[in-house]
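Only a single protein chain was left out; the remaining protein chains are all shown in position.
As written, the chain order gives the labels A and B, with residue 1 at the start of each chain.
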Amino acid sequence: MKNLQFVFAALFFLLSLTVPLFIHSDYTLQILFRLFLFAALGLAWNLVGGYAGQLSLGHAAYFGVGAYGLALLAKLGISPWLAVLLGVVLAVISAAIIGSVSFRLRGPYFALCTIAFAEVLRLIAKNLPDVTGGDVGTQVPLLFTQSSIKSFYISGVLLTALAFVLTAWIERSKFGYYLMAIREDEDTAMSVGINTARVKLWSLLISAAITAIGGALYASLFLFIVPDQVMSIDMSVEIAIVPMLGGAGTLFGPVIGSMVLETASEIFKNVFEEAHLLIYGVLVVVVVLFLPEGIVGTVTNKLRFFKKAPAAPFGAPVPVTPEEEAERTAFRP
Amino acid sequence: MNWFYASLQAVLNGLLTGALYALIGMGMALIFGVMRIVNFTHGAFLMLGMYASYIFFQKTGINPYMGFVVSGAVLFVIGYAVYMGLLRRIPGQVDFMVILLTLGLALIITDGVQLIFGADYHQINLPLLAKNFRIGSQISLNAPWLVSFAIALVLAVALYFVVTHTMFGRAARAIAQNPYPSPLMGINVNQVQAISFGIGAAAAGIAGALLLPVFYLYPAVGSQFELKSFVMVVLGGMGSIQGAAIAGLVLGVVENLTSLYWGNEWALAVDFVIFILVLSLKPSGIFGSQRA
Partner (left out) sequence: MSLLEAKHVSKRFGGLKAINDISFAVNPAEITFIVGPNGAGKTTLFNLITGVFHPDAGAIYFHDQDITKLTPDQAAKLGIGRTFQIVKPLRNLTVLENVMLGAFLRTSSPSKAEAAATQVLKFLQMEKFLHLPARGMGLPMLKRLEIARALATHPKLILLDEVVAGLPTPEAIKLAMLLKRLPEWGISAIGGIEHVMQVVMRIADRVIVIDHGTLIAEGKPEDVVHRPEVIEAYLGPKYKEIAL
């Protein structure tokens, strides 16, 4: 079952890479780039919000640092790709600071704290026009000179694949189990020796790094950024909604979520024009009321519960055979 | 002495603005106290209050200083309906899901209004706007702010009395302390939470109406006030309505002093820095010990 999933995922990413061979419309490729970009951002958010269960509503901070890192460092004469890398480093440093303060808080306090940090960064970007260009915005260098949109699309697919493989690996590792333990119950997690503060921080650092790469790609495609676009609370919300729609804490959730959300928003864009976030709102309300575990989460739960009926009534001690008893007696923890 | 008068003027202006903040924050605190949820629809409610009062003014010519009653009533009904129709139905009322639902709802309301009324800025013109109230030669207070201050003050005190001295208030405080045994004492938790949500929404709506004469109106206008209401609720101690009220006044003063000495554009940033400091140093808040 698990292996089938990975074959499917590998096929999906390989096929996605061949798309530019037969789709030549820049417009379509740009939409597809956006789809993969948000899948990658959703996968990144999912590590913190889905697996570790920490509802971050401030991921625009890392997205923005990645975007502005590229723009501003390139202005200093640093080559664009090195600037992307340094932007990632800056985002990881911000994540370390933001995480060390906000992870001490639980529940709604944590969510509010992440918003506050993202807002502070946005306001700094707005209010220092000499450095950042302020509200007017700033130019971003192009990362790819040859057949630009195709290169952006390919890099979007690769970033998603990277985030996907990383998540798949984390999901099966001790680190992934630790994240899930923290989501389920932090006290229990500590009682089995998990340094919850450190584990949460690591998940945020990884998440911030991927998000910052996404921010840099996005900024470079549009060539121009303003704080209210890349660091707004709407951006944070969008990054969080994608995986929650698809299924928070599931491997495929963010990818499915991005497909549904971006397709829907593309279809309704012409109907609602400026008000395109309306469809996001409707989808969110539908998910919360009818698919509380997201699309993937709800589907797999249905499957799992039909497949395995309990072997004995819940709670009753299991009858034991003499052989089993012998095995038990031999046990030494 | 000029700096003294300038500062005094800023403090007074801050108190006038702060009273409106207090109203917004008390609404948020009431909702948080009784339901333990952060209401991300608060800004949208405020914006709806502004629109309600704007339309009412356009149709009847009655100014928002009386029209706020309409905004309050409309928003109470909307808040009550949102609770009964949506929030109540969330399985297990997991706070993750409640936050998500209120976020989604805010997107629907804000973009829905934009779809219907467009993204244009609106403004109303009242003769009152030009009037100033002078104290001595140095201090002058703008009349519309004075009127809104008076109304907000009366409503804030009224809300405080409702929460501390009525049956509803007692039930609300019981639920805020511990929702589980409340049904055993004959409290209809759903009803009390719905009414609290309605009152919270109404407070935001009324504040919106009172802001209408002195502010531009556009669909996204509520978000900045919503962010401020988060700050107030945390500063006041999550769920304490009197704490949120004091925090509102403090925020108004701090913002005006920041604007005076550092520049208007930093006012909101200072709010958030205070917010982060309070959250990290004293998450229980600094102005409220008793919970609503």
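As a convention for this text, contacts are C-beta pairs under 8 Å (C-beta built on N, C-alpha and C of every residue); 3 or more make two chains touch, one makes a residue touch a chain.
As the structure is a computational prediction, the values presented were derived from the model and not from experiment.
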Revision key, fill the gap. Answer for the absent chain's shown contacts is A
Point to revise | Listed residues A:178, A:202, A:218 or A:252, member touching the removed chain | key: A:178
Exercise for review: Can you work out which residue in A:148, A:196 or A:298 touches the chain that's missing from view?
Suggested key: A:196
**Study point:** subunit A residues touching the omitted chain (full complex)
**Key:** 172-174, 177-178, 180-181, 184-185, 187-196, 308, 310-312, 314-318, 320, 324, 327-328, 331-333
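Just so we're on the same page, only the chains that are shown with their structure count from here on.
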Practice item. Take the average of all CA coordinates in subunit A, do the same for subunit B, and state the distance between these two points in whole angstrom. Key: 32
Check your understanding: subunit B touches which residues of subunit A in the complex?
Key -> 53, 55, 57, 101-102, 104-105, 107-109, 111-113, 115-117, 119-120, 123-124, 126-127, 233, 237, 241, 244, 272, 274-278, 280-285, 287-289, 292
Exercise for review: Would you mind writing out the residues of subunit B in touch with subunit A in their complex?
Suggested key: 32, 36-38, 86, 89-91, 94-97, 99-101, 103-112, 114-115, 119, 223, 227, 230-231, 234, 238, 263, 265-266, 268-269, 272-273, 275-276, 279-280, 283
